[in-house]
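What follows is a structure written as structure tokens; I'll ask about it next.
A protein chain is absent from this complex, but the other protein chains hold their places.
Then we have subunit A:
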Amino acid sequence: MPEPILEVRDLVKHYPLTQGILFRRQIGAVKAVDGVSFELRAGETLGIVGESGCGKSTVAKMLVNLERPTAGSIAYKGEDITKLSGRALKAVRRNIQMVFQDPYTSLNPRMTVGDIIGEPFDIHPEVAPKGDRRRKVQELLDVVGLNPEYINRYPHQFSGGQRQRIGIARGLALRPEIIVADEPVSALDVSVQAQVVNLLARLQSEFRLSYVFIAHDLSIVRHISDRVGVMYLGRVVEIGTDTQIYDHPTHPYTQALLSAVPVPDPLARAHRERIILTGDVPSPANPPSGCPFRTRCWKAEERCAKEVPLLAVPEAFRPEGAADPAADRAADRAADPAVEPAAGRTAHPAAHPSACHFAAEKRVVPGPGDLAAPPAPPPVRPDGPDVPGSPSKE
């Protein structure tokens, strides 16, 4: 197994809420990120999905050091970058770059494309000596599929898709190892999204990049990711390979999220079982006790309000004789299909970390064969309590 290039442990970001003008008292905190752990391996793509306000963008900002975490660590090749400053931090930053969501606001309208893409070289002159920059920028334009002659144009002369390519070229300028892409295609037209997704995939193999790919479009995330983490209210509620998450989700929130995604096939209308959640995401300033999802969960019981469920492989799916994977690290490793479980037998596909007391498998995304055939019989739950009916339809 390749070494993790990035190891995130118990990352927390709280934004203080204050009151008073002269004496600012802290009256609370917005718990934007509340204990997130994952690892990113060299050359892989980790997708992070979740709804607005779940903290996925805050995680992205902490990864590239635009925000300082309140607690927790981010280890890049074993070194905790949250504690770095000065020259050491600058060196690490070179290797972790970001591509932003909105290509209209993330490029300075008064700078030419050449200046935008070349700006990272001002900060890291060791990458490209002064005389060499123009050529480097033109090379980058070529790499992202733009005409190198456009070097003197301004951002407004480009379309959304082209601007996103400029943003990607800027991210690539310093030859980073990791690119954190925060919703890189959401602002683009449908016919252009596929072009940019293909570009990102091509660049990954060409430059051996590792991606943290944050998006709310679940089908694009599945297409590009090796592993996927699902976030809700500042926490990762489920993480695993794309097949584990999409075909064998065990966390009720993941199931609801997947079932809510419209399927681009009218034949699916009759076959889909949709889980319509009631209400809205609670405020991160005042999250529910225990499990953050319990206020909208149809499985919630008393225990959910008292105990915070840990992100670990649910007991029901643990292979017998395996060590207690309560520790996150062991759990994370179990999510890797390349790693055979201790006993040497194939792991149950539902055996991946899920932060639910009552985790149970439920298939919600129709497979390729399911559409023509009548709906498949409900999957048998190996364990756990029965679901008390379907979730209330409001």
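Keep this in mind: contacts are C-beta pairs under 8 Å (C-beta built on N, C-alpha and C of every residue); 3 or more make two chains touch, one makes a residue touch a chain; residues count from 1.
Following the convention adopted for this analysis, contacts and distances are computed from a predicted model.
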Omitted chain (choose from "Simple sugar transport system permease protein", "ABC transporter ATP-binding protein", "DsbE family thiol:disulfide interchange protein" or "Protease") - UniProt protein name: "ABC transporter ATP-binding protein"
Listed residues A:89, A:127, A:263 or A:308, member touching the removed chain: A:263
Residue, one of A:9, A:77, A:153 or A:216, that touches the chain absent here: A:216
Subunit A, residues in touch with the chain not shown (by the definition above): 51-52, 159, 161-162, 189-195, 197-198, 201-202, 216, 218-220, 222-223, 242, 256-257, 260-269, 274, 276-281, 367-368, 394
